[in-house]
Structure formats: C-alpha cells, structure tokens
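Could you have a look at this structure, given as structure tokens, before my questions?
The complex is shown incomplete by one protein chain, all other protein chains being positioned as in the whole.
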Amino acid sequence: MAKLRTEHVTKSFDGRKIIEDISLELHQGELVSLLGLSGGGKTTLFNVIAGVSAPDSGRVLLDEQEITGQTGHVSYMLQKDLLLPYRTIEDNVAIPLLIRGMKKQEARERAREQFGAFGLEGTERKYPSQLSGGMRQRAALLRTYLFSSDVALLDEPFSALDTITKSAIHRWYLDMMGKLKMSTLFITHDIDEAILLSDRICLLTGAPGKITEEIVISEKRPRTRDFNLTEEFLDYKRRIIEALGQRP
Amino acid sequence: MAKLRTEHVTKSFDGRKIIEDISLELHQGELVSLLGLSGGGKTTLFNVIAGVSAPDSGRVLLDEQEITGQTGHVSYMLQKDLLLPYRTIEDNVAIPLLIRGMKKQEARERAREQFGAFGLEGTERKYPSQLSGGMRQRAALLRTYLFSSDVALLDEPFSALDTITKSAIHRWYLDMMGKLKMSTLFITHDIDEAILLSDRICLLTGAPGKITEEIVISEKRPRTRDFNLTEEFLDYKRRIIEALGQRP
Amino acid sequence: NTPDGDGGKNDGGKGTAAGDGEKITVVLDWTPNTNHTGMYVALEKGYYKEAGLEVEIMQPPEDGASALVAAGKAEFGINAQDTIAPAFAMEQPLPVTAVAALIQHNTSGIISRKGEGIDHPGGLAGKTYATWDNPVEQAMIENVVNGDGGDYGKVNLIPNNITDEAAALEMNQTDAIWVFYGWGGISAKLRGVETDFFNFVDYNKTFDYYTPVLIANNDFLAERPEAAKAFLAATARGYEDAVKDPEEAAKILCTADPSLDKELVSESQKWLADQYMADTEQWGYIDPARWNGFYQWLWENQLISVEIPENFGFSNDYLAK
Amino acid sequence: MKRKLQSITSKLTSASGILGIVIVWQFCCSMGWIPKFMLPSPADIIKALVTDFPALMQHSGITLLEAFLGLSLGVTVGVAAAVLMDRFPSVYKAFYPLLILTQTIPTVAIAPVLVIWMGYGIAPKVTAIVIVTFFPMAIGLLDGFRSADQDAVRLLSSMGAKRKQIFRYIKFPGAMGQFFASLKICASYSIVGAVIAEWLGGNSGLGVYMTRVRKSYAYDKMFAIIVLISVISLLLMKGVELLRRRCMPWETRE
Partner (left out) sequence: MKRKLQSITSKLTSASGILGIVIVWQFCCSMGWIPKFMLPSPADIIKALVTDFPALMQHSGITLLEAFLGLSLGVTVGVAAAVLMDRFPSVYKAFYPLLILTQTIPTVAIAPVLVIWMGYGIAPKVTAIVIVTFFPMAIGLLDGFRSADQDAVRLLSSMGAKRKQIFRYIKFPGAMGQFFASLKICASYSIVGAVIAEWLGGNSGLGVYMTRVRKSYAYDKMFAIIVLISVISLLLMKGVELLRRRCMPWETRE
C-alpha cells in the first residue's frame, strides 16, 4: 500500500499542458527525488499534490483516501521561502503549530527548541529581511518540519546552502525521517544530493512533462562521503545526466 | 593593476561585525568565486562592492578609482530575483537598457534577442508569477547581462538550475566573458561549479567573516566534463571542503 | 452658576429636578438673538419652572426648525409666515401650527449704502441685490420695486450667502440686502456704516405678515393643550418683562450666549421693546386678516401650488387670555 | 448556458442588498408608517425623477463641470504633492504638516470665505473640491510610494538608476493600486463636494437646486436629486474601476 499516490495527473496553464499523466507512488518511510529540467513542471506537480492547485484530471491519494484539491494533509516547503515580513523568525516558523491550535507561548517554545538543529541560533527575534538567503531557506525548512505531517514535499529545500551546512542538515533530516517514520518527496537540481538521499529517483522530462525513468538507489543508508567516489555512484550520475540531456 | 579591489572592508549589523578586513582583487578577464558558509557575509560583501550598502570602514576601487558607496559601476545579480511583478519578462529584463536611456522599443528588441540563449523563449510577454523558479533566475541573469558593465557580481546565479541547463549557461557565460573581456566575482555553494568556472576561489570563513584562503585553479578553460573526474579536481574539492569545515 | 444657551445641560445645577416638569423643546430659527429674548428671560426668571415645564432651547439645523417640529422631535419651533408657506401649500401639509407671533409687525426691509438712492424700492433698479433665491422673496421685491415706479427687470440679482450685512455693503459685495432692521440695521449703525433703509410694509400693507412666529407640533397641541398654554403664558411673561426692562433682558440674553456682542444686543433690545407687542394688548396675537391676506397674495401671484385655506396654519387658542 | 445563468445569479446577488432595502422602504411608506416629510417613498422619488428630469439634467451640467475641473485639479495637485514630498525629504517635512492641516479644516467652514475671496462663479466651488480631493490622493499615493520594495530599489540603484527612474519603474507602478483606490474615493468626493459647494450660492447646479426644493419642502424632489448624485458617482467610480483594469493588467492575470 502506497503512502501517497498520484494517478494520471495532468495540468495545463493558459491552454498549454505542463505535466501529463503523472502516476507516482511514495511508500511509507521512503524518500523519493524528482529531477528534471528547469520549467519542467516539478513545482506544478507539487502544487497539485499539496492541494493548492487543482489538476485538470487525475487524482491524489493519501493512505488510499482521495485528497485531490484538499490541503492540510502533507507538509509542503515551497521553492520561495515565503517568510512573512511582519513576523519574527520564531513566530514565522511557529505558524503551523498555531494553525493546529497550539497556544502562542507553547508554540514559540516548541519552535525555539529546534533553532539549534537548523543552525539558526540567535535569529529567533529577527525579522526575515535581516537573514541571509540560506538562513531564510533553513527557517522555511524548520517551519515545514514543525508542520510534522508524516508526508513531506520539499521543493529545492537545500539549494541555498553550502556543502557543510547542507550535509549537516542532510544527516539531521534522514535521522528525523527514520525516527518519525516519515515519507518524503523532494525536488532538487543537485544530482549528488539526490543519489545520496533517495531510495528512488524519478525523472520528469519532456514537454508536457512525464515521468520517463525511475532509478532505484539500492545502497543502504546512511551513505558516507566515500559513496560519492564509488563507481556505482558515478554510474547513477552518468545515467541520470544522460536521461535528462535527451530531448524526447 | 586590478580591475576591482576591496581594501580592508568591514561591515556590522546591529553592532555585530559580519565581515572584517576583507581585501580582495579581481583582475581583468578573471572569474573569482567566493565560497563560504551560509550566513557568512558573502551577500553583505557584494552589497558593499555594488555600493548599495556602505561599509563601516574600508574602500572599494574600480580601475583604481574609489567607488565606495557609489552605484551604477558594476552589474549585480542579487540572490533574490526581484523581478517586478507588474512588468512582463521582456520589460523586466530591459530595465538596465531603459535606465541607460535607450528607447523602449529598441530596448525590448535588444532584450528579446537574448531570450533564446537563456532558454526563455516564449516567456517574453508573461508576468514573473507565471514562471518557474529556475526561469525567474535566468530572467534575472539576463537582466544583469544586459546591464553589461565589464565587471559583474553574481550572487548564486545558477542555484535553481538543473545540471543540463546549468552547463549550457556556464558555457554561454564563459564564452561571453571571453568575448567581452569581462571580469566576474561570483558566489556559489556548488563547489564543483566553482572549480569548473573559476580562475581563483576565495574562501570566506569565520565569524566575523574573513578571506582565509585563496585557491588558484590552474587548469585552463574551457574545462571539459572529464576534468570533473581527475585526481586534480578531487584534490581541489577535498581542500575546499576541509577549509570550510574548520571552525576558526 | 449661570444659565446660558447651553442651559439644558447645565440646568442640573439650577435645581430643575429632572422628570419634575414636562419636557418642552424649542428649536430656534437662527442663533440666539433679540427675537428670542422673551424665552431666555422666562427661562432665567424661572417662569417655565413655575409653570411646571422643563424647557430646552436649541439651535436649529441650517434649513430650519419646521421639519423637526413636524416630526415631533421638538414641541415648538420658530419660523416665519413667508418661509413656512410652502409647507402649508401641499396636499399633505406639515403637521404644524403657528401659535404666537414673536413680533407684531414685519420689521424687515432693504438696507443699502447711504446716498446711493436705494432709500425707496424704485432705487433698486440698476443696482445689485443679494437674493436667497426664494420665489416669495423675489416676488415681494418685484412688487415693491414696480409699485414704486422702478423696473424690477433691471435689478441685478446675485446669490446671497452673506452673514455680515454691514461688511458686505462696505466691501461692495452687493448694493442692497434684506435685513431685519432690529438686528442687521442696528448692527450697521453701531459699526458706523452709513446706510439707507426702507420697510416693505411702508409700500405694501399685504407684506405686514408675521415674522418670526412660534410654531408647534399638531399632535402635541391636540394631546397636551394645557402644556402648550402654560408654555405660551410663561413665554408671554418673559416678553412682557423684556418690553418693560430692555436693559435687564439684554443682560439675560448675553449671559445665555456669551458670544453675542453686548452693545448690539442692548441697542437691538431697546429698539425691539416697542415692536414685540406694538399695538396689541395681548402678546403673540395673530390677526387673521393679515395672515390670510398674505397667503391670498401668494396664491394670486402663483407663488404656491396649492391654495392655503382661510384661517389655516395658525391659532390664537393657546394664548393666555 | 450554465455560465449565463451564473452571471445572472451573480448580478442578482449584487442587486439584492440595494433591492432589499428599497422594497422594505417602499413597504414602510405604503403602510403609512413613515410620513412623507420624514422620508418619501421610492415610488414618489422615481415619480419626481421622471417629472423633474429636464430640470435635473440642466442643473447636472454645471455640477459635472465643476466636479470634473475640481477632480482633475485636485488629483493633479495631490499627485504632484505626493511626488514632490517623496522626492524631496525637506518638502515632505515642510509640507506634510500643512497637508494634514488642510484636512483638519472643515471645508464647509471655510467655503463661505472662499466665496468672499473668489466671488460667485465656478472658482470657489472648484477650489472647495480641490481641497477635499487632493488630500486622500496625496496621502494614499505617498503611502504607496513609501511601501516600495527596498530591495528592488537597491537593485535598480545598483544599475545606476536615477531617482526619476526608480520612481518610474518601481515606485509609480507599485503605487498604482493605491492611486486607483484613492481616485475612486476622490471621484465620489468630487460630486458630493460640488453639490455642497453649490450650497454656497449660485444660479444653477444640483446643489443650488437642492437648496431650492428643500426650502419649498419638496422632499420627493430632494431625494430625487440625491439619487441622481448617487448614480453619477457610481458611474464615475465604475469608470475608475475600468481604467484600473486596463492600467494594471498583471493584477487580473492570475
């Protein structure tokens, strides 16, 4: 039984099909990456899954229950950070807790506990305009984490982070996923990152975009830095680059 | 003679020093990358160089003329795309031409000629909200390109691009730099990208941030994909990761 | 504690036990002035209270008191026979009745700069007159001008929004303007502006209509005739006192409204002392012949669209005998 | 077909608020609960509108002219004030208090003074309208200018944009929403302002006519004038809305 499933999802803008017939499965505890060219329709698909945009046709199912067009079921970190300029960082990241009805003080405290893990110590009382790009991205990730649904959609969550910060956050994220038995679907342009983190990688290519290939990464986790240098890793990478480079 | 030079630049926010004593040189035709941890002060330094933010102390010189606090001398692509929501993409990217006094029609035409090279065909009349994240980033780059000063500051210009699009743009950019004898200072978190593109890589580390290491990449350009796999490349990479990972 | 125009509110201090007396509200036709003195005297000297009434005097909205009185928001109001005519000349007239004349004769007329030939109506021809754009007003001017051998067609009419007649004349804003002599005329004199003046009544007896008059709400009159009578009786006492002692009356008015020019009030009061009751013994009496005569004239000159029946719109029944 | 039905339903909803009130009002009047001098019935008002039509049209002309002149001038002055105050901090400092001051003075109070200064023609009326309209425009626009995205301003100035260009590319388009919101308010104030100004006196115009019918206790005619004023204002505001749609295409895109 799939945790999350899309069935034949199609979506157009201004009469032009952006994605077509996307059927995808995400199992319990799995981390699946979505790779594809810029402008290929990855964000569009996420919007449909999160329920903030309605598909032209097709369905989205969570635990085999239809949730097409419904919001509030999955954690969603958008490509833009969308921190609210008039709230401090702690109040920004506490929003999902407040939405779930938690008291303001308690929500703030819960949020504050996590600032360390995200390398955001000291920014609790700052406003978003006072943070660096990577710090904002981490704040947005922390906000998504606090929503704590057991399915997460992450749209390029680590793109503004340096290698060091990124691998720290990777470790923390995989750890947390394991503990909380979460499933994650995520978009990245960093192929290394995708191979390092994913159970499976889906390639979204063509116009309109379709899932043209699915690559299972069998190496078990946690994958060390040395995995990067193995022939196996380079094979995956070559295969992906080739597939992405092919115009349909 | 350096094309661009900073001398002992220091900048604080709210009484906290963010960068300290940054002295940096960029020579004619050179591409220099700035690598550092997220929140380390890279964007802050760029703002000082571009003249949109005044340093606490230190100077910025272009062709040995002081330009500290002056704007309009260098092309600057900010980390946020900052496309104006009320202008179509063509009108957004044409802004630097309009600022230089070009007629509206001519500016539009000049801008349109470049849409192909940036993979933005068909988006001329769209509004920014109708573009994908990577497309917006490319539009912002195109806008920076059209400003066509011979010194460019690029703040994470390719972070939202997939590998394929990214290498196409890399090729195009190096080509153009050569033709126009441009010099570029750029910020990235992608170490591979930095090694592939740079003449030199400066590491900005510590708090407050200082230039703690400078690595010259001697391999001549254009560097093929195979360079990625050489022992030399991996050496550079290891060295950088190590330097970044060290807390001062 | 001094009584003043803002009395209602400050009355508490004067010991009018609230709920004691019957509440009566009077809406003026203008800011407090010497036409109203009798009511302020009655208020100050406690005549109303003696009559078991709790009276409050109100300044009116710009367009006057009649609608308010008709709507029952005030028991009494002040208006004039000419301006209220359209309210009577309707299929459903406003439910109000004139119950007392505050001044016996029409003391209004035309004031102008001295020596410009407007000391008689005919002199208006070729001159500028500031009009309220009121058909009755204009018909009266036409009547007296033409009757005096002038040509009304040659009077140059300009809109009137003048509050300071003397200044307007001095500044040549207009050559002539309508005033109540007892206020506007006296004011000009006191300020040393040399003027000519003529009275309408001197050129046409029909124009000796009643202005100003106290009007009352019809339902109030029907339901509480005793209160109406008590009010008019107390008011009459006030006016009688003002006739007898203008100096004291002037002082009472000035205390009621401290913004008034004391000298003007004093002079006006002295002049009006002879006018309040003039040739009648009974304060407030309305002569049916004069009342009907003026309305007849309006009807004949097509100044109203519905004829006002004889003896309609006024009553002497509530006056003290 | 379905779409057409929807659009009709939508229009009915729009009309329902006003229609509901009119029906209740007519009912109360017909039942004799409200005497005519308190509030004439909608039917009476419509009758007055029809019979009085020629007079109303004649008086509308001058009022519309005044409103148009006053609005144009008021908006121009308001925009100019906002632009200058945004451009020169010292102008802002010196004139902002003055701007606020003009608004704290009851227009109707100084209106008679205007007549004394300017006479009975169109000038004092236009001036009064300018006074009531320029303030919402200046304040609204200034607010719009000041809320410009500072990062975008920084970007453009990094390109060497002059103040004028930053104004043109960022501040002005960014404040357009505010501009039209203010223009809507000003349009409605201009008509109301013209009518009130005409109470100062004059020979024609809806305000003059209104005073006249009020003094003759013709309440049905008075309300007919009010209805006419409302209709004119509504049309003007509708016009502003259409203009806004045309000038801000990016707003309707999404």
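Order of writing sets the chain letters: A, B, C and D. Residues in each chain are counted from 1.
One rule holds in what follows: a contact is a pair of C-beta atoms (placed from the backbone, for glycine too) under 8 Å apart; a residue touches a chain by one contact, two chains touch by 3 or more.
All figures in this text were calculated on a predicted structure; none of them were measured in a lab.
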Inset, instruction - Determine which of the presented chains are touched by the chain that is not presented, and list them. - result: A, C, D
Inset, instruction - Looking beyond the chains shown, say which of D:28, D:50, D:84 or D:98 touches the absent one. - result: D:98
Legend entry - Touching the absent chain when the full complex is considered, from C:24, C:39, C:57 or C:125: C:57
Legend entry - Which residue of A:36, A:55 or A:96 touches the chain not shown here: A:96
Inset, instruction - Identify the residues of chain A touching the omitted chain, counting contacts across the whole complex. - result: 47, 50-53, 71-76, 78, 80, 82, 84-87, 95-96, 98-100, 127, 129-130, 147
Inset, instruction - For chain D, enumerate the residues touching the unshown chain of the complex. - result: 10, 13-18, 21, 37-39, 90, 93-98, 100-101, 103-110, 112-113, 116-117, 135-136, 139-140, 143, 147, 150, 177-178, 181, 184-185, 188, 191-192, 195-196, 199, 210, 222, 226, 229-230, 232-234, 237, 254
Legend entry - Residues of chain C (touch criterion as defined above) contacting the omitted chain: 5-9, 25, 27, 30-32, 56-63, 67-68, 71, 73-74, 163-164, 167, 171, 187, 257-261, 264
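We adopt the following convention: only the chains that are shown with their structure count from here on.
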Inset, instruction - Tally the contacting C-beta pairs at the C-D interface and at the B-D interface, and name the larger one. - result: B-D
Legend entry - Centroid distance [mean C-alpha coordinates] between chain C and chain B, Å: 86
Inset, instruction - Calculate how many whole Å lie between the centre of chain B and the centre of chain D, each centre taken as the average of the chain's C-alpha atoms. - result: 50
Legend entry - Where chain D touches two or more other chains, by residue: none
